[in-house]
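One protein chain omitted, others in place.
Per-chain residue numbering starts at 1, and chain names A, B and C are given in the order in which the chains are listed.
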Amino acid sequence: MFEKLRNIVLKSGSTAQAGHHGSEPHVLPLKTYFAVFGALLLLTILTVVVSVIGLPQPTAIIVAMVVAAIKATLVVLWFMHLKYDDRFYSLIFIISILFLALFFIFTSLDVFTRGQVNPEESSFSQDGLLLRQEFMKK
Amino acid sequence: MNLGFALGHLMAQAANTASWWKPIQASAHASSVDSLFNFIMYLCFFFFVLIIGAMIYFVVKYRRKEGVPIKTSPIKGNHTLEIVWSVIPGILLVIMFAWGFKDWLAIAVVPANAMEVRVTGQKWNWTFTYPKEGIVSPDLVVPAGQTIKLVMTSKDVLHSFYIPDFRIKRDVVPGRYSVLWFDPAEEATHQIFCTEYCGTSHSNMLSKVKVLSSEKYEQWIANGGEEEGGAGGKPIPLAEKGKKLYESRGCVACHSVDGTAKVGPSWKGAYGTAHKFADGSSLASTDENYIRESILVPGAKVVAGYPNVMPSYQGQLNDKQIESIIEYIKSLK
Amino acid sequence: MDSNRNSAPKSAHAASAGGVEPNYLNAHKGIWSWMTTVDHKRLGIMYLVGILTFFAAGGIFALLVRTQLLGKIFGGPGKQDWLFSGDTYNKLFTLHGAVMVFLVIIPSIPASLGNFFLPLMLGAKDVAFPKLNLMSFYVYVLGGCFLLFSILTGAVDTGWTFYTPYSSTTSTSVVSAVMGVFILGFSSILTGVNFIVTIHKMRAPGLTWTRLPLFVWAQYATSLIQVLATPVLAITLMLLAIERTMGVGIFDPKLGGDPVLFQHFFWFYSHPAVYIMILPGFGVISEIITVNSRKQIFGYKAIAMSSVAIAVIGFLVWGHHMFTSGQSELASAVFSFLTFAVAVPTAIKVFSWVATMYGGSIRLNSAMCYALAFLFLFTIGGLTGLFLGSLSVDIHLHDTYFVVAHFHYVMMGGTMTAFVGALHHWWPKMTGRMLSEFWGKVGCFFVFVGFNITFLSQFLLGTKGMPRRYANYLPEFQTLHQISTVGSYLLGLGFLITLIYMIQSLINGEKASKNPWEAMSLEWQTDSPPIEHNFHVQPVVKHGPYEFPEIDHSLARGGH
Partner (left out) sequence: MGEQQSSQAAAAGQHHPKYLAHHFESMEQQNASGKLGMWLFLGQEVLFFSGLFLAYTLARIFYPETFLAAHELLDWKLGALNTIFLLTSSLTMALAVRGAQINSKPTMFWNILATLLLGGAFMVVKYIEYSHKFHDGLLPGHFFDAAKAMHNGHPANIPGAPAIFFAIYFTMTGTHGLHVLIGMLLMLWLLVRINRGDFNSENHVFLENVGLYWHIVDLIWIFLFPLLYLVR
């Protein structure tokens, strides 16, 4: 895995002369664009339908996010041409998604596990909520 | 040259006296924190002497001399050395983490038989309420030998409750409770600081932990949380008590007694004089009801020209204390 | 204050030996040519002047703070402070923090020396996006003006960390200061993007990744952090500004928010930011020590990889600023462990620098003196980080003067010492003038001694339990504070001496040759000061940056 990563970074840093795969850009047929567009519309309709049915709480969010993620990958791979471009650009995009996930994970690591040792400290316990409501009324 | 060893020697006899560079160790936890501190400190001295000593030795030994043809070594790296000086520090770091984590868990988990005291931090003073006895006091008065559990919250901004002698510190977050505990061993007085920046008088937000023997503590509880009389045991005049409350409850931060206007109006000569209020109404002569109302519901009648920022003392001052403050204001002609 | 801005050296200063082509300073004349330049060298000089001016301003705020802390005996609550009232003191230390962090130390090495020397070291004509570079400079100037505007309209008294709910309820001009920092963030992001593309796409033929000078590796890791961390600061400050103006309830508990959440958002940027500050310093130290020891760096790959490792692990450790702030126990434990993990690559770097000096031929010019001072000060700074990383000791030491001493040792003792050392190392190349070696060492001595007196005493204040950001303090802390203040005057004197002889060298300093230190990296193979598009002929790289002629390869076989 590390070897592959190293090659992506090194290959991308083509110094001036190493003109690789010619300058003629990769042109996709029109059909692909409209196919991707169709899929996106279908997925949008799917999310709307799923939400109107009203699934139980935890699955609703997961389904919505999965469908949104599929739509996002479609846009990124085809419309943003990442599928046919230098692998290094996808590496940058994936790194930024990784750091976003990192930010989410470590912050929720704190928020969800508050008050495990001393229950008073939890923000979701009964008196935690009471204190917050009363504090906001003032 | 080595500062480290001199300090190490001084450190050795640091038992229960406040050495010139460390507060006293007032609880078992304090001594365990200090032992980890010493362990890390000796380790750091060792590595410091190793690195800087090597640096100075190389600078002296390989100093370029005039006229001598320069021959430098072609060494570009040495894998074994590089592995050694990554693994050994790695192991030492894990040891430091584990030891720190063990001690820290001890301070996080509150023992069962702790006596609960509620702490409220607000802009620039601490108040301690004893739920069972219903006493509110500016200082944390506790019996020796009893573990104390503090349940803390703040009324306005972030503060942080810090007792150096017990090596404990916890931020006091508005809208949330935070918990801290300590086990005072023998009778002493310890300083409390606020260490989270909270504005103008952040440096004046101080208080004391007074550890009394159990009899004195019972006595203190019996007379409703007031230090019993002056030296001779005769009751302190009300105005005198009012003056003590004026200083310890944060009134001093906004009201002066020498006539100068601060955040709030001055108390000098306030009793009996007329006051115009921000909402246009006015009062012929300031009387006890107006003072009591301003203490409990400050926003009701605000003197013209002053900001309406006074926090309410509802539930923090009982009637006797409000009585003594009024007496004190009366005495300020 | 500094003369570089207006007096581009006199035209009498003939183009240095090397050819009739004028150098970048007098290729174009007049202020307008400076204001609309897209030449990375001129932008580096303009950044340098801005940074040094703000460094002087931040330094003066620091001296005022230290003078207040000489302190009269503190007599009890409500006692009037002897020099400044509580409010003024709070504004002073906030300005000292904000100006030093956002206007001086974050852009210090990357924006000025990075801009000037990165293209030169890569053998390129300019950075990848010259116009974007000019725009970053003006964004920096605009951000600086916003901060100055907030100073004039009553300054800010929240500390450079803007912790809510204090920052969302105080009456001082927080919004304009926050907007200033928001704008400064974009200058940092755009410089980062510019440098990463330059390093990837514009290296000279033959300059492979393993032949890059270590300053370029350090700059690459720094730019990575600048691009990935600064946007989170932008969104945090934007949310804070919206919260103050419209009452959005994300951070302020009165509106249902959670102040610890603000600390997570803030430190997610601000801890990687301290690596933005120190990594370029590492790069400079690798350059200075190798050139002045005439030896290959010890463990090139280890140092290059540890820069990138620090950049990545730096994103995982921000929770160690919040051990006492009501963070959950699990999160604190995880952050404490990862904090110790990030200490390993830093330790590798320090060991490798000292090992580089083994078997060398060490020349003690003023740049090398600053590099040795860096090693001394940064080692203390790094080691004291271990106290603050372990959980139980941090409970005692958090938000006390121990923390103040620790981060000054790392930032002031580390980055600024490396920055001044780098100025001495590259001054001949930038200005075509030599600095006086004698005065260089005198300045370094005063800075070193003054710095140690100021901040060693603060370690002791910290262990005694003296909290941070106090306008006045209890009597038992007085002597240590007075020692520290005397030290800060010495430190100020040291920098004043440095400034004076730098200006003197601009006026009538001795001419500099193309390569006064006989270094091997590309920036020393063009004239000093360099011509406008850097190289007469495109350089081709055949060997690593530290293959000095003095290295005696026969020793390798014989070994000694």
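We take it that contacts are C-beta pairs under 8 Å (C-beta built on N, C-alpha and C of every residue); 3 or more make two chains touch, one makes a residue touch a chain.
Predicted, not measured: the structure shown is a model, and the values here were computed from it.
Participant: Quick one: which shown chains sit in contact with the chain that's not drawn?
Facilitator: Per the contact definition above, the missing chain touches A, C.
Participant: For the chain left out of this view, which of C:141, C:255 or C:341 touches it?
Facilitator: Missing-chain contact among the listed residues: C:255.
Participant: Which listed residue, C:25, C:234, C:338 or C:461, touches the chain dropped from view?
Facilitator: C:234
Participant: Tell me which residue among C:25, C:99, C:134 or C:196 touches the hidden chain in the full complex.
Facilitator: Among C:25, C:99, C:134 or C:196, only C:196 touches the chain that is not shown.
Participant: Go through chain C and note every residue touching the omitted chain.
Facilitator: 38, 124-126, 128-130, 132, 189, 192-194, 196-197, 200-202, 227-232, 234-236, 238-239, 242-243, 246-250, 255-258, 261, 265, 532-533
Participant: In terms of residues, what is the contact footprint of the unshown chain on chain A?
Facilitator: Chain A touches the chain not shown through residues 12, 14, 16-17, 19, 23-25, 27-28, 30, 33-34, 36-37, 40-41, 44, 47-48, 51, 54-55, 60-61, 64-65, 67-68, 71-72, 75-76, 78-81, 85-86, 88-89, 92-93, 95-97, 99-100, 103-104, 107-108, 111-112, 123-124, 133, 136.
Simple rule for what comes next: only the chains that are shown with their structure count from here on.
Participant: Calculate how many whole Å lie between the centre of chain A and the centre of chain B, each centre taken as the average of the chain's C-alpha atoms.
Facilitator: Comparing mean C-alpha positions, chain B is 44 Å from chain A.
Participant: If you average the Cα atoms of chain B and of chain C to get two centres, how far apart are those centres in Å?
Facilitator: Averaging C-alpha atoms per chain gives centres 33 Å apart.
Participant: For chain B, which residues are shared contacts with two or more other chains?
Facilitator: Where chain B meets two or more other chains at a single residue, that happens at 108, 174-176, 178.
Participant: Of all residues in chain A, which are in touch with two or more distinct other chains?
Facilitator: 117, 121, 123, 132, 135-136
Participant: Note which residues of chain B are touching chain C in the complex, please.
Facilitator: Against chain C, the touching part of chain B is residues 3, 20-23, 32-33, 36-37, 40-41, 43-44, 47-48, 51-52, 54-55, 58-59, 62-64, 70-78, 81-82, 85-86, 89-90, 93-94, 96-97, 99-108, 156-158, 160, 162, 164, 167-171, 173-176, 178, 191, 193-204, 206, 247, 250, 252-253.
Participant: Under the definition above, what is the set of chain C residues touching chain B in their complex?
Facilitator: Residue positions touching the partner: 76-79, 85-87, 90, 157-159, 163, 165-166, 169-170, 253-254, 258-260, 293-302, 324-326, 329, 332-333, 336-337, 340-341, 343-344, 347-348, 350-352, 354-355, 357-364, 372, 375-376, 379-380, 383-384, 386-387, 389-396, 398-400, 456, 460, 463-465, 467-474, 548, 550-553, 555-556, 560.
Participant: Taking the complex as given, what residues does chain B use to touch chain A?
Facilitator: So the residues of chain B in touch with chain A come to 108-110, 151, 153, 174-179.
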